[in-house]
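Below you'll find the structure, written out as structure tokens, and then a few comments.
Here the complex is missing a single protein chain, while all its other protein chains stay put.
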Amino acid sequence: MTKFLSDNAAAVHPKVWEAMRAADEADNPYDGDALSAQLDERFTDLLGRECAGLWVATGTAANCLALATLCQPHGAVVCHEEAHIEVDEGGAPGFYLHGAKLMLCPDGHGAQGAKLTPEGIAAFIDPIRDDVHQVQPHAIAITQATEYGRSYTPDELAALSAFARERGLGLHMDGARFANSAAFLGGSAKDASRGVDSLAFGFIKNGAMNAEAVVLFDPAQADMVKYRRKRAGHLQCKGRYLAAQILAMLDGDLWLANARHANAAAQDIASGCAQRLMHRVEANELFVTLSPAEREALRAQGFEFYDWGADAARFVTAWNTRAEDASALSKAIAAL
Amino acid sequence: MTKFLSDNAAAVHPKVWEAMRAADEADNPYDGDALSAQLDERFTDLLGRECAGLWVATGTAANCLALATLCQPHGAVVCHEEAHIEVDEGGAPGFYLHGAKLMLCPDGHGAQGAKLTPEGIAAFIDPIRDDVHQVQPHAIAITQATEYGRSYTPDELAALSAFARERGLGLHMDGARFANSAAFLGGSAKDASRGVDSLAFGFIKNGAMNAEAVVLFDPAQADMVKYRRKRAGHLQCKGRYLAAQILAMLDGDLWLANARHANAAAQDIASGCAQRLMHRVEANELFVTLSPAEREALRAQGFEFYDWGADAARFVTAWNTRAEDASALSKAIAAL
Amino acid sequence: MTKFLSDNAAAVHPKVWEAMRAADEADNPYDGDALSAQLDERFTDLLGRECAGLWVATGTAANCLALATLCQPHGAVVCHEEAHIEVDEGGAPGFYLHGAKLMLCPDGHGAQGAKLTPEGIAAFIDPIRDDVHQVQPHAIAITQATEYGRSYTPDELAALSAFARERGLGLHMDGARFANSAAFLGGSAKDASRGVDSLAFGFIKNGAMNAEAVVLFDPAQADMVKYRRKRAGHLQCKGRYLAAQILAMLDGDLWLANARHANAAAQDIASGCAQRLMHRVEANELFVTLSPAEREALRAQGFEFYDWGADAARFVTAWNTRAEDASALSKAIAAL
Partner (left out) sequence: MTKFLSDNAAAVHPKVWEAMRAADEADNPYDGDALSAQLDERFTDLLGRECAGLWVATGTAANCLALATLCQPHGAVVCHEEAHIEVDEGGAPGFYLHGAKLMLCPDGHGAQGAKLTPEGIAAFIDPIRDDVHQVQPHAIAITQATEYGRSYTPDELAALSAFARERGLGLHMDGARFANSAAFLGGSAKDASRGVDSLAFGFIKNGAMNAEAVVLFDPAQADMVKYRRKRAGHLQCKGRYLAAQILAMLDGDLWLANARHANAAAQDIASGCAQRLMHRVEANELFVTLSPAEREALRAQGFEFYDWGADAARFVTAWNTRAEDASALSKAIAAL
């Protein structure tokens, strides 16, 4: 069986294991340990802007803790109508943001593949009456890479950031697969996060066990997230094991190497099904037009993957996808 | 340096590490894996009542998810005035219970050491007017072992449970150190959790890394907690690593052996300071009257611990406290 | 100036004034007075089912208090995508339901004019995966009359009710203009509320000042709403003035007479613009295709109303709309 179901259940990278074991000796509890203490500086170096980096155990928590600093309970977060925070987080934004709304922006206005654009957002929010009867947008949330495996370029991010600032909106980036986008865009985490106010920097899908980072570029936000993380039951007492995971991923740019590996596998698969691609492959996900019979044929050959509606499938590669498996899948699709 | 600060930052037990490593192979994400699937049955066996057992990463989350099933947002949870959920969880109950209140019951009516009694609770809640202007209690939360290291006996639990039922209140047990109480009471997890509606079964302080269990004895509660766990960002995608920790702790009653070890160390220390004990030692914590000068003297000998107010100190033993260290501390206090 | 802007700012009916004045003598505060005490029985008589009737000051509060009894914080309420609770209540459901979602069902499957049908709802909610990652529907909210002035027939309500029960969903009716629907359907409040679990029975648009009723057909719901009303700051200490308004409206079926008057005015206007009507007129609202020039022409004749998008207008009649004004408007539109 060769799994292309998702990267979210992949094994933990050996170097992450190693770093966790090395953290075994007792240290201060919560985030008072020597490893957690390094995170702010490490993320500041990596992202090229002064910031705070806090570990949490899930991307859902990372996204929601950040969003709660950008959107008041009576406001709304504009996101794509298929955004993960809307579709697959069990209503977590409603909980963490105390009832704030998600406003579901559709594709259009030059945008596709779940990417938002200033023009698209403007067309979506401009009809909102500026009165107290209608919920007002307070922030924008984008996903890097998007739910369809697309990546925002630094220029696109700069335009969104300028638009957000002009409208007085916060800008958050859900980076569950941020590493894959950064790798696709050339390897700069700074470029891939240009202009955002907060970033949920994902490591779990990329080789960690259960540590993501909430990155906040505003000290006041960071302070609030510290309190809210505790309040949400996300301040683990043996937090050093989470810090260790993140540091292992940052050391020697393991995060980037892992993402490049996954992306390369995705490109290899893409090469075998160019005509069938529903979206450009700009990270490690492929959405491929495949009839039920074709899907059955692939499964008969041992490939595992999710259906995507009636006539397509989704394939996801991971840091540990074997090159030969990707190649085999590529050929199998080409041969259909 | 010999640490008696807390058990909350102790190393992870080797068997837990082993089980986590063994879980490395990809399986279904979230709680769909083969390890998570065993938890309900394992806890049912251990606790002697049909129940569901769900992993979460912290005791705060475990407590609050359970309490939210027992108390409506407009109600209150009665707890001891020094209960951890009130004092040290950053307001998490207010968040998870959507603004419900904690009602802070003081010692008295035969109760001490942060233990609640039916008489004490009755005296506390009976003056509440039965009208909509006053928040009404919906549930009771007790801590096993208490914040002062005392253990509720099965008879005491049965009395509390009967009282709760009579008053229409839910009964939750914060079991951050449940294993230590069970060990103290003779080793039966069933006895140590008699009559409660829900239990936060702690493993982290007892040798795990970041896995506690929420145990629910009512299927409807369990169903709600599943949705709420996701909504709170506590459904980890690689949940099998948490299930593995819990199963390792349950296998061969490692949880009990670890707790017995810690308790024995505590008793050893207690033997050296019987006159100084503020509370009976019924788990793995000691509250010891010590002047500032005495505390300084102990610290000069390399012992680490927290002050407890102006004239006392708290010592906590752990699964990995060395017998010789406990013994040395015992003698050092005796020699003061 | 002849106002057809809305019925929501109309004067208070003389009999309501009279009843309020008669309530001036001191009585028990909150809802302990002799007038409030009559409401349960009066609504039970009127609606033909045992129920509790509680006053609140706004329809928003009435809707949200009722919905909070039918939908848990982690669930969702299915409503029409243009439902007032979604579009014009400032996010109140998110507040009162502690972050629960509104799921916005579009027209289709035989439904139009913002009316929901079992088929339409089924098509909308069936794709929701039955897992914890997706928010699950807990309740349905319909509006009687709908946001486009349509009325649900008793048969349609029975079908929705049966569907809701089959799916385990609660069914709430936003009755801001319930009286107008009941009048349109023949005058039976019982028929117009068939099968619902809760009803926000509107009086304000129909001649009261600031009293609506939340009607609950389940005593447990009613009990919860009593606590929640207080908690929401909606339990007025001089509540007898609100009870007085409602009783005045119920006495001699003033509510029905007022609604019939408004409906008749609406029908009169409709008679002048049958070809232009976007929706059937089944209450006291008209949505009429009118070009900008035509709207300008009407305004020049002294008619006040709201634009409805680029090429239409909305006209609303009220309990005190003068027959000659309705007639004049009807003729003016016909003459365009």
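Think of it as A, B and C in the order they're written, each chain with its own count starting at 1.
Methods note: a contact is a pair of C-beta atoms (placed from the backbone, for glycine too) under 8 Å apart; a residue touches a chain by one contact, two chains touch by 3 or more.
Every value quoted in this text rests on a predicted model; they were computed, and no experiment measured them.
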Using the definition of touch stated at the top, determine which of C:A19, C:L39, C:V56 or C:A313 touches the missing chain.
-> C:V56
Filtering B:P29, B:G59, B:P73 or B:G195 for touch with the omitted chain leaves B:P73
Out of C:A11, C:A162 or C:A323, which is the one that touches the chain we can't see?
-> C:A11
Among the options C:K101, C:R177, C:K230 or C:R276, which residue touches the chain absent from this view?
-> C:K230
Pick out which of C:A92, C:A111, C:I142 or C:A312 touches the chain that's been left out of the picture.
-> C:A92
Subunit C, residues in touch with the chain not shown (by the definition above) | 3, 6, 8-12, 17, 21, 24-29, 33, 56-58, 60-62, 64, 89-92, 94-96, 204-205, 209-210, 227, 230-238, 240-242
For subunit B, which residues reach the chain that was dropped from this view?
-> 73-76, 87-91, 94-95, 97-101, 132-135
Touching the missing chain, which residues of subunit A?
-> 30, 72-74, 98-99, 132-133, 136, 224, 226-231, 235
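One rule holds for everything that comes next: only the chains that are shown with their structure count from here on.
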By CA centroid distance, what chain is farthest from subunit C?
-> B
Centrality ranking, top chain (CA atoms only) | A
Centroid distance [mean C-alpha coordinates] between subunit B and subunit A, Å | 34
Between subunit B and subunit C, centroid-to-centroid distance (C-alpha), Å | 49
In angstrom, rounded to a whole number, how far apart do the mean CA points of subunit A and subunit C lie?
-> 42
Residues of subunit B engaged with two or more neighbouring chains = 227, 230-231, 235
